[in-house]
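Read the structure below first, then the notes.
All protein chains of the complex are present and in place, except for one that has been dropped.
Chains: A and B, in written order; residue numbering restarts at 1 for each.
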Amino acid sequence: MNFDSSTGPSRASARRAFEEQRRRRSITIAATSTVAFVALVVILVPRMPRWDRVKQSFFSGEQFADSFPRLLDAFVLDLKIFAWSVPVILGFGMLVALARVSRNPALFPIRALCVIYVDLMRGVPVLLWIYLIGFGVPGLGLERPWNSPLLWGTVALCLTYSSYVSEVFRSGIEGVHESQRAAARSLGLTHGQTLRLVVIPQAVRRVIPPLMNDLVSLQKDVALVSLIGPIEILRQAGIDKSKFANFTPYVVAAVIFLCITVPLTRTADWLLARERRRTGATRVAA
Amino acid sequence: MNAHLSIRGVHKAFGRNEVLRGVSLDVPRGNVVAFIGASGSGKSTLLRCINLLEPIDDGEIVLDGTDISAPGFDANVARRDVGLVFQSYNLFPHMNVMRNITLALTHAAGAEKSAAEASAMDLLTRFGLADKARAYPEQLSGGQQQRVAIIRAVALKPSVLLLDEVTAALDPQLVGEVLDLIAELRTSGMTMLMATHEMSFAHSIADTVCFLHEGTIHESGTPQEVLDAPREERTRAFLARTNRR
Partner (left out) sequence: MRKTKSLAALALTAGLLLAACGDDSDSSTADTTAASEETATADTTVAAEGDAAAEGDATAAGTGNECTAGKTLEEGKLTIGTGNPAYSPWVENDAPESGEGFEAAVAYAVAEELGFSKDTVTWVRTSFDEAIQPGAKNFDFNLQQYSITDERKKTVSFSDPYYTSNQAIVGFADSAAANATSIADLKDLKFGAQAGTTSLDFITEVIAPSSEPFAYDDNAGAKAALEAKQVDAIVLDLPTAFYVSAVEIEGTKVIGQFPANAGSGADEFGLVFDLDNPLVECVNTALAALKDGGELAAIEKQWLSDKTGAPVIATE
């Protein structure tokens, strides 16, 4: 490498060469260590004494094939519950967050109610709410189809998750600097317009990562509805497990779950990155 | 009085801290008033009160004969007529320049989108920022952002423009372009009230200079009177402390 006071172009190319070499070195290190680790797992694990039994118990190919169609079918129920819950949770969560950040003294009773609601729903395990609401409400004497465990189990899920999501939204909203509100109001925008056009868009963008966390968590908690009757994927996996005395159905369920959660999170990441690129935030080079 | 803007006996306190203790001023149409004073003297608060961002505790603010500080008066209507530009620009980061400008036009002033975009474009071109119409605030320099902020306020065609230390956060090289824009607005007859540290700019552009001290106007007059030959002791002391450029 030439560090003397040479002319411009060759200094630039020397720098380029240096960067290229450094890049190649890090790629090599990364690749080697990954390959080594994978090789270690692939080679060592099967050599462990009871690998056959574990493989048979958890990774049985024929059990996988047998359970897969059944579990996929049951998964449709999970998807339906998820698809219904997400908009409700986002909407209700936002409403509660807005109520809590409002400074209007007239809204005090609503604000107080929201605080109690959030504390209660978050403080008690979701499981308990599923039982209480899923069995309790219908038990008061509702007629079918209004006493459906699917309906009330989903209600319980929505109520609990809305409380978590409302806190996430609230932190996002409070994180938007006061000056943004001041600017919007000074232009003559109403309180509602300010929230809708200036504050909430910024708030939501800020909290996408923790929101994704909650959504992924929800996707798995959907399975709790099975406690009050509906046979969704985890229940079906459990039934298969008991029937065939094999844990592979749970591995099938895990694979199916991952097929949904991984694309979901990657999409969210991609959306965020795109937003950042578009609005031109500068990033420090590695 | 046929003053464009009249401020009479305005009081404002935050908790127990009385920031404005009776400010009165008449501003004729097309005039530029510069407020000078130490930090904490109430310059920002006064401007925020005129824009009704802060409600006043006592006094009146009369714009074109209408008492806009009257309880029950729709503040949003008043705010469209009284533009306010902040020291920290406060552009909306999730919108591009064009949208920043047209937002209030379409939502507060009820303009049609195409008409709003046309007037925004006019203003951007007039002030040399036409090529930045689709850029996002983060991609602009401080001076460019502040100019966009001023354009954003001016787009609503307010009859009064308030400028709160708009160059205080800028690098010295960028201050010039903002001051040029303000000078141009003055030429076009905009009534402006500005809080500023830029003494020479105030000297060249203002019709009236008011020295604010502890919540009241301690001295006011033409730039020559207040800045060159201040009568009051405190004014002299303040100017001596400040570096005149």
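A few comments on the model shown:
In this section, contacts are C-beta pairs under 8 Å (C-beta built on N, C-alpha and C of every residue); 3 or more make two chains touch, one makes a residue touch a chain.
Fair warning: this is a prediction, and the values are worked out from it, not measured in the lab.
Every shown chain that the unseen chain touches in the whole complex is listed here: A. Touching the missing chain, out of A:Arg25, A:His177, A:Lys220 or A:Lys243, is residue A:Lys243. Checked against the full complex, the candidates A:Leu72, A:Ile208, A:Leu227 or A:Ile260 give a single residue touching the omitted chain, namely A:Leu227. Residues 57, 135, 138-139, 142-144, 147-149, 226-231, 235, 238-239, 241-245 of subunit A touch the missing chain (whole complex, contact as defined above).
By definition in this document, only the chains that are shown with their structure count from here on.
Between subunit A and subunit B, the centres computed from C-alpha atoms are 45 Å apart. Of all the residues in subunit B, the ones that touch subunit A in their complex are 48, 51, 53, 76-77, 79-80, 83-84, 86, 88, 90-94, 103-104, 107-109, 135-139, 152-153, 156. Taken together, the subunit A residues at the contact with subunit B in this complex read 179-180, 182-190, 193, 197-198, 201-202, 205, 278-282.
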